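Have a look at the structure below before the remarks.
Shown here: the complex without one of its protein chains, the others still in place.
Labels run A and B following the written order; every chain starts at residue 1.
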Amino acid sequence: MKRLHRSTTFRITLRSLLVGLVLSLFSSISAQEPVRIAFIDPLSGTFASIGTSGLKQLQYAADELFNSKGGILGGRMIEIVPLDNKQSPTDTQIQFRRAVSEGLRIIFQGNSSAVANTLNSTISRHNRRNPGQEILQINYSAVDPILTNEQCSFWHFRFDAHAVMKLNVLTDYIAMNPEIKKIYIIGQDYSFGQVVSDTSIELLREKRPDIEIVGNEFHPIGQVKDFTPYVTKIVSSGADAVITGNFGADMVSLARSIIDSGLDIPIYTFYAAYDGITATLGADGVDKIYLVHNDAGNPLPSEERLAYTRNFKRLNPNNDMTQFRITNALQMLVQAMEASQSVDPYDIALALEDMRFTNMSGEELWMRGEDHQIIQPLHISVHTDQNIVVDADNSGFGLYRDFSVPGEETMVDHSCRMRRPRR
Amino acid sequence: MLEVFVFSTLNGLVTGLLLFMLASGLTLIFSMMGVLNFAHASFYMLGAYFAYSISLKLGFWTGLFVAPLLVGTFGALVERYALRRVHAHGHVAELVFTFGLAFLIEEAVQFFWGADTKNYQSPDLLNFPLFTLFGQEFSAYRGFMITISVGIFLALYYVLTRSRIGIIIQAAITHPHTVANLGHNVPLIFMAVFGVGTALAGVAGVIAGPVLTTFPGMAVVLGSIVFVIVVIGGLGSLGGAFVASLMIGLLQSYAIASNLGMPDLLNLLGLEFSRDHPLNDLWTLTLPQIAPVLPFLLLVLVLIFRPTGLAGKREE
Partner (left out) sequence: MGKFAAWVGYLIVLLGLPQLFDSVLAITILNQMAIAIVFALSYNMLLGQGGMLSFGHAVYFGLGGFMAVHALIMIEFETVYFSITLIPLVGGLIGLVAAIFVGSFSTHKAGTVFAMISLGIGELVAASSLIFVSFFGGEAGVSADRTFGPPFFGIEFFQDVEIYYLSAGWVFVATVFMYLFTQTPAGRMANAVRDNPERAEFIGYSARRVRFISFCTSGFFAGVAGGLFALNYEFITEENLNAVTSGRVLLMAYIGGLGYFIGPIIGAVVLTLMNSLLSNYTELWMLYLGIMFVLTVLFLPRGFAGFIMIHQTAWLRGKLSSLFLPYLITGMPAIMFGGSILAAIEMLHHDGEPFGFLFITLDSGNTLHWLALTAVAAASYYACWRSLGQLNAAWEEANGVGDPTERGPG
């Protein structure tokens, strides 16, 4: 009898222990289930360095700002899931389906407007066909204006100023310089290059009708090995300045050819810094290369921002904080999650619309609800080695801020007719 | 107008001669083995990268001498241990192998040096303008490029036609068995020619690296053009390759420099189309836009009307 009594007690104890264990395990699982965010960009191939850099910055933002401080939404860690699309629209489709397959509902993407466009249509189609399982697209870098105009979507949010907004600021800056009378526009022959060309001409005509456009040149992307013939045309046109939207190898070749020819005129660009370009241009590019961008060059606007960048550099000595807008995007995304207490894309989207946020640089950001376009201060910086605290490519050269425009003044009209989902 | 013409000619010359450096090696190799070495531009890329790494520690000039040697040795090893093996399986297999090799070298370069653009600088000694014409400088470095290219052509011509080695090589190209019977080590000659051919590509890389930027896509950008040249010039003909290189270099340069296009042609014919016309892209086409693909157009035309090329000697 004693034995029976002991064994029953034993069984009861065991059972309750088991139940307790299972319950605690279950609650701990649901409390610690990470918030998973997909990152679809090139991680191999020709554009791998930019994609990998972006991934590192996103990972750093997640770890430094949230995971190391206890996570979000009551203790959940942010998990970044990298998916390599090799900069190809087809592979983007495959990675998208993989994301769907793994239950990832938020996708960060930025490199290449072509890919962003494809992703946008795919996500719209998917969301239409699978209500309740929608996917959210966080576009941190693709600046084709069409994504917040004709192709705008409720599920797409852009965290960089688009091409027309940037050109607006750039042309203001150029207009302030009375010495510039003749401008040569040269760019890659595709939609972005064409937007740069058309918009520059239109805006310059409004602001400085006395400026003559002495050249409007398009060249195929990635095919031109030597820009010297183009430079010959620039020289013979008598231009005082060059505007270009070129990026990557095309940008550095063009800049080198212009500088090598002895032409001492300013070159206004979108992407002529970082990823080896600053190091290659070096001393030859000082006070000649200008950039319009959303991130402040040196001096960095706040101690917090400087510390943040320095820490990133310490952990990733071969990378630079080239896309601070990734951090902005993540911070606003998390704020939307916290505000709506949800990780469902619909709730997040509603919370993101019209959100106002002050980032660690002290800049005021506003996510315009009508077209899901971020409104933020824009800056023009110059390539130099004077007063550079944070340099690029470990070269000693970097970007120095010369001109800034607050967010409200960068706004342009949009033609977005957003179809809102029925919920 | 005149300045544009002068500089376009100079630019075209520089490009053409550089292309010839690549095309000459390719022609030699083709004459030898009857197969187009798809990986030829990859050796060019290796030359640039080796020279870049060497120049970081030992300067540009050391790179200029050592890098082509490294590339040539690598090329000779590839011929000896890989290409010879594949040769037994036929021409298609050889072509496919060199295609695979090109792919592999591009990936290997990214593995060892990374995928970003390298800061390969031209030497300070040559960083001055040779002359200034119409406000544009022509750098001494480009003059140096022209000199080296012309020098190589002359040296090649002399060696191949006037020296004993050259005669043996020319004989081995057309009558390998007879030459072997005469006691010469034909496989060694093949290996040496392949090595020299790839070393030439390496030299082109060393010189072009600072000007055309050193990045993993540099082989792809130049590779197809070099094939076009070799085919247009006539497979197996060095003289034809020279003419074709200059022709393509100048053609591209002039095409870019001019602003001619369909609008001018339409004007001449008195036609005009609205912006909404479905073929608007065709009516607004300009010569500079299509300049990089003009060589391919030329290739197709030449192959249709004169398959042996301009000075074709040996056919497939």
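Quick notes
In this section, a contact is a pair of C-beta atoms (placed from the backbone, for glycine too) under 8 Å apart; a residue touches a chain by one contact, two chains touch by 3 or more.
Computed from a prediction, not measured in an experiment: that's the story for all the values here.
From the options B:L95, B:A140, B:V159 or B:L287, the residue with contact to the unseen chain in the full assembly is B:L95. The chain omitted from view is touched by exactly one of B:L17, B:L36 or B:A255, namely B:L36. Only one of A:Q93, A:S237 or A:S404 touches the chain withheld from this view, namely A:Q93. Annotation: of B:W61, B:F111 or B:Y158, B:F111 touches the absent chain (contact as defined above). Among B:I146, B:A180, B:L285 or B:L310, only B:L285 touches the chain left out of the display.
Counting over the whole complex, chain B has residues 36, 82, 85-86, 89, 91-93, 95-97, 99-101, 103-104, 106-108, 110-111, 224, 227-228, 231, 235, 278-282, 285, 289-290, 292-293, 296-297, 299-300, 303-304, 307, 316 touching the chain that is not drawn. The omitted chain makes contact with chain A at the following residues, 43-45, 48, 83-84, 86, 88-90, 93-94, 97-98, 100-102, 113-114, 117-118, 121-122, 125, 129, 144, 189-191, 220-221, 223.
Criterion: only the chains that are shown with their structure count from here on.
Listed in rising order, the residues of chain A touching chain B in the complex are 45-49, 189, 217-220, 222-226, 228-233, 235-236, 249, 252-253, 256, 260-263, 275-277, 279-280, 282.
Across the interface of their complex, chain A is touched by residues 3-4, 7-8, 11-12, 14-15, 110, 114-119, 129, 132, 134-137, 139, 211-213, 215-218, 221-222, 252-253, 256-257, 288-289, 291-293 of chain B.
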